[in-house]
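One chain of protein is taken out of this complex; the other chains stay put.
Coming up: chain A.
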Amino acid sequence: MTGISRALKGALAALAMAGFAVSGLQPAAAQTPPNVLIVGQIAEPKSLDPHAVTAVNDFRILMNVYDGLVRYRDGTLEVEPALATGWDISEDGKTYTFRLRQGVTFHDGSPFNAEAVKFNFDRMLDENHPYHDTGPFPLAFFFSAVEAVTVEDEHTVTFTLNEPYAPFLSNLAYPTGLIVSPAAVEEHGKDFGRHPSGTGPFRFVEWQSNTRVVVERNPDYWDGAPALEAVVFRPITDANTRVAEMLAGGIDLMVEVPPDNIARFAEDPAFKVHEQAGPHVWFLILNMKEPPFDKKAARQAVNYAINKQALVENVLQGTAEIAAGPTPPAFAWAYNEALEPYPHDPQKARELLEEAGYNGEEVVFYVTEGGSGMLDPVAMGTAIQADLAAVGMNVKIETYEWNTFLGEVNPGLEGKADMAEMAWMTNDPDTLPYLTLRTDAFPENGGFNSGYYSNPEVDTILEQARQATEQEERAALYKQMQEIVHEDAPWAFVANWKQNAVSTARVENFDLQPSFFLLLKDVAKP
């Protein structure tokens, strides 16, 4: 009998020893090697073909491997030259001629030239292109205005649009506009997404499924070789595990840190917390086809009733700022600084509800469980429900999983719901209002105006802004649009998300970008 308990004890001891023995009896003082940056990603990339992906998580890798014709200037959402050294726009806004950078080669050695640019856009847009089947290319509609891409000479390429389309340049700066190596696409076909080749500051080395994506310094980079020797992207889907890896020293940089953990990292001198407001807006769509929100007073009442300060400070723990209108302040050039957020004023809200003739009827509120850019949607929905109850509104929450939620909200709220949560992240101030606030963007016309906002003045302004090619002219129009929409209140404007990241103190020269891209060219880690 003693033999048995001895065996049990022995086995327990063996297990404990095994744990220590394999760890080499040394605390695994996880120090990542110098000049190699290990980045904790929120998920495995779907593909490293920039034309085939839609997730910000994938863009974080791609922006370091590829270049576009243009890019956002550091710290802004304004376009500057990249693979194109300059461009001319025709008077009618329909022809863009780009002069290409000379002497640039893709990582696979093939030359970057006008033919390569044409290949990239034809592959995405032309269903008869021999490599169109290497898709699908879900965001190709960013370039649906492109009618033809013409090679003028080795280093000049012309895009002909079917209508003036001002966001064209910033769409080129988006990952869907990154330029891939035609030779690599021809070689790998459908598997190009696992064998990427671009012109960017880092070259692809390997992709081990669910373990890591490794890229290394491109010493011949046209804009100066990066400081780091290599970057390793690790997918760590669980946020708690990501935090644990950061604390244990297994990663150097993590993005999308849960709000609960920010304070802990901020207090610890071994870490640096980075924050940056992005082109994101979180709002409630109000159904303007049916009472009570067919009346402006009721819509404004919701804006006055919601305690946005409490939402961003308590629910979101400072990871967002109060939104004033439909355009995020990150679009500095197009943002109307004069706009003030609706203050939290329950008394005013009650008066407005009375004016609108609202009498305690049930208001159905669609809430999602999660989803891209939705922050903490259930907690936020509940807090908003309580704020509205405080001014006498009888709000009933219906919660859906993200895909189901989109399936309910995108076709329009009529006959189903009065309000719905929504959030957008875009790369141009045009995209969101154009897709969600025009009469022609009603769901039945294929747009996202699920609350049926219709103001002819806004329609005209947005059309004009699209046709204008001068940035100042566009800016003035967007500012005017924001004022009108703020007053009409088709949405309840709630929050602009600040992206966050935590790095170890060893990481130098790292800054988050308003585009939410992760640019690592200038980052060092001695």
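Following the convention adopted for this analysis, a residue touches a chain if its C-beta (ideal position, glycine included) is under 8 Å from a C-beta of that chain, and two chains touch if they have at least 3 such contacts; residues count from 1.
In the analysis below, contacts and distances are computed from a predicted model.
Enquirer: For the chain that is missing from this picture, which UniProt protein name fits: "ABC transporter permease", "Cation efflux system protein", "AtuA-like ferredoxin-fold domain-containing protein" or "Succinate dehydrogenase"?
Expert: Going by UniProt, the chain not displayed is called "ABC transporter permease".
Enquirer: In the whole complex, not just what's shown, which of A:Thr85, A:Asn314 or A:Thr404 touches the removed chain?
Expert: The missing chain is touched by A:Thr404.
Enquirer: Can you tell me which of A:Asn240, A:Asn314, A:Asn394 or A:Thr460 touches the chain that was removed from the display?
Expert: If we include the chain that is not displayed, A:Asn240 is the one touching it.
Enquirer: Footprint of the hidden chain on chain A, which residues?
Expert: Interface residues of chain A facing the absent chain: 1, 3-5, 7-8, 11-12, 15, 18-20, 22-23, 27-30, 32-33, 36, 38, 43-44, 46-47, 49, 52, 54, 135-136, 138-139, 141, 190-191, 193-194, 209-212, 232, 234-238, 240-241, 244-245, 247-250, 371-373, 401-404, 406-407, 410-411, 424, 443, 446-448.
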